[in-house]
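Left out: one protein chain. Kept in place: all the others.
In this document, chain identifiers A and B correspond to the written order of the chains, with residue numbering beginning at 1 in each.
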Amino acid sequence: MDTFILLFDGLGTAMQPMNLMFALLGVMLGTAVGVMPGIGPALTVALLLPVSLSFGATGSMIMFAGIYYGGMYGGAISSILLNTPGETASIMTALEGNRMAKRGRGGKALGAAAFGSFFGGMFATLGLAIVAPFMVMVALSFGTAEYFALMVLSFMTVSAAFGGSMSRGLTALFIGLTIGIVGTDKLTGQVRLAFGIPEMSDNISIAIVAVGLFAIGETMYLASQHINHKTKAQAVSGSVWLNWSDFKRCIRPYIRGTGLGFLFGPLPTGGAEIPTFLSYTTEKRLATGEARREFDEGLGAIEGVAGPEAANNASAAGTLIPLLTLGLPTSATAAMMLAGFQQYGLQPGPLLFTNNAELVWGLVASLFIANLMLVVLNVPFIGIWVKLLTIPRPWLYAGILTFATLGIVGAQGSPFALVLLLGFGLVGFVMRRFGYPLAPALVGAILGPLAEEQLRRGLMINQGDWWFLLNSNIALTIYAIALLSIFGPRLWSFTRKAIRQNKGAHS
Amino acid sequence: MSGDPKNKAAEEELRLPFEDEPAGGTGKRDAAGLVIAVALFALAAVIVNDASGYTIRRSYARFGPEIVPYVIASGITILAVITVIMAWRGQFEARDRLNIGGLSWLVGGILVEIVMLYGGTGFIAGSAVLFACAARAFGQATLLLNLAIGAVLSTLLFLLFRYGLGLSLPSGPLERAIDLLVR
Partner (left out) sequence: MNKLGIAAFAAASLLASFASAQVSELRIMAPAGPGGGWDQTARTIQSTLQSEGLVANIQVENVAGAGGTIGLQQFVNRSSGDPTATIVGGYVMVGAIIANDSNVTLNDITPLARLTGEYVVVVAAADSPINNADDLANALRENIGGVTWAGGSAGGVDHIAAGLFAQTADVSPEEINYIPYAGGGEALAAILGGQVTVGVSGFSEFSSQIEAGALKVIGITAAERQNYLDAPTFAEQGYDVDVQNWRMIAAAPGISDDERAALLDVIETMAASDTWNAELTTKGWVNTFLAGDEFAAYLDEQIIATTAILGDLGITE
């Protein structure tokens, strides 16, 4: 097994004290910058890449991996504690994570996220080392029909995030779809819903939508309530740390999330969104007992944090497969990694594994190390992060707003971003006040344009013939899964009930 | 959230996905709900109006950029009708009384920051004001202290962004003065 010999060589290099230092530094910097809403791992890497360059190829690669994983985890921290998912990968984390934080279980949520990231990253990286060539074939066999089917599957399962009311969930979804069409249509260059404002002729950044709807909308909602905010909030109830029973609840979501992330990571559908959505909805559907109650009553279920966090790190490792073997960046993060590789004179593509075997395995090894460092560094700090919540509320919320506006304005470079942020904040506030769920709006804004593009590309390739959608076994299989995911549980409980009644009649 | 959770879960399992949950609302006609419905109708109208103005381009897809907006607008119209019914039957849950003062301080703070950034006063001053107003919105009436904390926080953030990351934030006199000092 050449693969493993090379991997162990790589690990040996990465374990040198100096390189461990670089990993540590990278994780620290990445976490610190990643906490800021609107600044996700991709931008974190873009901003800090020049910093890492002065440490030589190996050192900078390790630091780069550290910054990346740190940035991912930073996003989870702000999602869980502040309910401000600044990037798409951690939207699903915010749903249950923030509910947990509000009930004093923020520490556990952070722990579940840290171990989930570790678990997902570790096993998916291992998977990367073993099945990369096979996964590439899968990715290449996906055309527009298969991608469109995948979008349909995601849309069908999103109803799990609807909460109590179907009509309000759908309304939120359609508001999101509307946000998704704003900007230049990629296939024709037609500008849609921009009202002549140049800043709106680009597609609206999902970071602005997410921070506006969640963070700004939420603070507006809180400010609109007659509560004395100066009373001390309960930051921690019970232990901050995960105990064995928490951990047991996380294991299955970790495994499922890792599987989903690793499967979907290599597909050019934009990265971590679809696997995190699917992971969340899977956990919500499968929940029983205590977890079922926590999901249903909005108490915050740890499974809803564990699954998506494992999925997003696993998908990050999955993203590396087409990147390394084809030079095909499937997400913003992967595009940044590509830029990173080029700095070391690495040209990702079919020849990379033969021409630069040492560097590739060095990179894979540094991913392992950075992943490990993330847990080592961040788990002891969870107690400190949670203390954030003990800052007097008025200043805490004011601080969240300052961070949110800084992240958005810094990344966009224009005050107009703030106007949009205020607009989405108001929309989020109204939705919150009238019991509309927020997550479907984001799902719509992300998936809507992807689905439209794939459909229209497919129609262009097939010159207007709609049958191409069904002319693929992979697509048909995905449609079957979609139908099963909706009607399956009901059919199952229906048959179970019928059997029970049948038995009752006989006895 | 009352009632036996087990029963509730069982109910949810049996419901078909297209049915709405039995109303937990107030049962009274809801003017605010009607306003939301009107807003949805207006949104649909705006989308249709926009889409009807697109240049027709020849394409092999026979599926132009206007079709998806039309589909979305139709969906929103249907949902707006459902919203009217919901508001009429009073199916929205009861809401707490609005704290207009708190909300106004918050929205006002963001508006002031937008005006200040367009006016060229720079990031530090703008976000210090936002910080002060936002804290006021949550009942911290010590405006000067808020302003001071906000100024310190945003100066630190500015330094981190400008010199740590090399990102540019909107600059005003204060930022330029810091730039001169750092040089």
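FYI, a contact is a pair of C-beta atoms (placed from the backbone, for glycine too) under 8 Å apart; a residue touches a chain by one contact, two chains touch by 3 or more.
Predicted model, so just to flag it, every value in this text is computed and none were measured.
Between the chain not shown and the residues A:189, A:289 or A:383, the one that touches is A:189.
Touching the chain that is not shown, out of B:52, B:142 or B:168: B:168 (per the contact rule at the top).
Across the interface with the omitted chain, chain B contributes residues 55, 57-58, 60, 166-168, 182-183. Where chain A meets the missing chain, the touching residues are 42-43, 46-47, 50, 139-144, 186-189, 191, 198-199, 201-202, 268, 322, 326-330, 335-336, 338-339, 342-343, 345, 347-352, 411-414, 457, 460-461, 463.
What we mean here is this: only the chains that are shown with their structure count from here on.
Distance between chain centres (mean CA atoms), chain A to chain B: 21 Å. Across the complex, chain B meets chain A through its residues 1, 5, 8-9, 12-14, 16-21, 24, 32-33, 36, 40, 43, 46-47, 50-51, 54-55, 57, 59-65, 68-69, 72, 75-76, 79, 82-83, 86, 92-93, 95-100, 102-103, 105-107, 109-111, 113-114, 117-118, 123, 127, 130-132, 134-140, 146, 149-150, 153-154, 157, 161, 165-170. Residues of chain A that touch chain B in their complex: 33, 47-48, 50, 159, 164-167, 170-171, 174-175, 177-178, 181, 185, 187-188, 190, 192-193, 195, 216, 219-220, 222-226, 228-230, 292-293, 296-298, 392-395, 397-399, 401-403, 405-406, 409-411, 413, 415, 418-419, 421-422, 425-426, 429-430, 433-435, 448, 452, 455-457, 459-460, 463-464, 486, 489-490, 493-494.
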